[in-house]
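One chain of protein is taken out of this complex; the other chains stay put.
Up next, chain A:
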Amino acid sequence: MRTDGGTTARPGTLVELTGWGWRHSGRTEWALRGVDLRIEPGERVLLLGASGAGKSTLLHALAGLTGDDGAIIGEEEGELRLDGAPAVRRRGGVGLVGQDPETQLVMARAGDDVAFGLENLAVPPTGIWPRVTAALGEVGFPYGPARGTAALSGGEKQRLVIAGTLAMRPRLLLLDEPTANLDPDGARLVREVVARVVAATEATLVLVEHRVADVVDLVDRVVVLEPGGGVVADGPPPAVFAAQGERLAARGVWVPGREPRPRTAPAPGGDVVIEAVDCVARAPLDVAAPGAVPATVLDGVSAAVPAGTATALTGRNGAGKSTLLMLLAGLARPHAGAVLPRGPLAEVSPRPLSRWPARRLARHVGTVFQHAEDQFVTRTVRDELRFAPARAGLGRRETESWVEELLERLRLRPLADVHPYTLSGGEKRRLSVATALSSGPAHAPDVLLLDEPTFGQDTRTWVEVVELLGALRAEGRAVVMATHDDLLLDRFADTRLRVGRGRVAAAGRTSGGGAE
């Protein structure tokens, strides 16, 4: 066993794929097919492709997770070889870092979590802790090994996940959108670490990342995959982007310098429709510490939502953006203070929104959740779209024609009869927006609130969602979104409210009747 300390120069793995393909069990289409690819030891490769192009699948296969005893089952064809041998789960040859740190941390304490992989490699106990300390140092982990993992921020958790992988000294390092689930600060922390690791390591690196501009300087080769197909472009980043940039962008890939420009009508502005007055919100009771006093998330917050305006709620993860969004949407009740309807909404009922019956609330205020699945309540895409108009008492024929129109507009017609849970990420997002749109008496609620509406989307879905929201805004409806998507803020937000330390402050450029 290797127990030598510090940075060890272990040469990278040679990766060879010949006519390789993978079909997930229960699917008719191949996730990938006919992939011919050779990655030299120590090479740094960025994998690109539209969503559904099988990028994650390829990483999982390289990590040996699709083997006979792996977690992913399906059908394989062709050959995948690492240093000439089949990719089976092996002792520490390959390290994989995924998107969501929540589902990658195993242990309750930071040091124990880094040690977990080393224990699995049967490193002698005396050799484990020096390697843990070294790995925590390499990622700039700001706390000691006894720090509880539950108390870390998203960026810190992901750094810890990377430390746990580096401690195993992989010769093939696989990074699957490691910054996708993080807020901008957390993403910056992790990007710095990735850049440092990439510069220091001898390992072969395969990286998947949506936001190409952030990582393009770290790689020396770009490989573009086609959904259900093989490699469609391969070469140094400048050459690939020069030759294929336009085509890639059209397929939904985030190409540097080709960010989407959605066509949206200007914001008409309007009167305030919802106002939060001196709202106090507390964190829910912690299951892990039932005796503890819940923390105060929002402390005397006042904010106003004007019609015909796109209002953005910004701030770090955990700062209370989603909490404020749920209050403004009338879904949660503030601990103190009230969220009141104003203007036309107050004519419907002057009571605080949190006291409105659900059925009335849904007709006037629509909410799109971050996890689209949370809000699906029927068995097919079509029923999901029928649900709200039918409950609102719309006639049968009217309902059907509206459902057909939504299916068409959001490219969901071929999927009308499948279960919403089986859709891809982008399809789920489009459906969840559509369900919120289908609820109001005039085919849309007066206020639409969205939690991270563009999160993890490819450029096509991104543009569709933004243009749809733009159309609503042009009709004089209020749009509120909790987001840390800089491009969305730049291209669409009229008013920004920054949430942090229990307070809300107007931030960035403001127009229209914002908040105090």
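Quick note on the criterion: contacts are C-beta pairs under 8 Å (C-beta built on N, C-alpha and C of every residue); 3 or more make two chains touch, one makes a residue touch a chain; residues count from 1.
The rule is short, and it goes like this: contacts and distances are computed from a predicted model.
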Quiz item: Absent chain per UniProt: "Cobalt ABC transporter", "Acyl-CoA dehydrogenase", "Threonine/serine exporter family protein" or "Assimilatory nitrate reductase (NADH) beta subunit"?
Solution: "Cobalt ABC transporter"
Exercise. Decide which residue listed in A:R10, A:H24, A:R81 or A:R109 touches the omitted chain of the complex.
Key: A:R109
Quiz item: Of A:A85, A:A265 or A:V377, which residue touches the hidden chain?
Solution: A:V377
Quiz item: Out of A:G117, A:P178 or A:P334, which is the one that touches the chain we can't see?
Solution: A:G117
Quiz item: Which residues does chain A use to touch the chain missing from this display?
Solution: 60, 63, 65, 69-72, 89-92, 94-96, 98, 100, 102-109, 111-112, 115-126, 128-130, 132-133, 143-150, 164-165, 168, 284, 286-288, 290-291, 326, 329, 331-332, 357-359, 361-363, 366-367, 369, 371, 373-377, 387-388, 391, 421, 435-436, 439
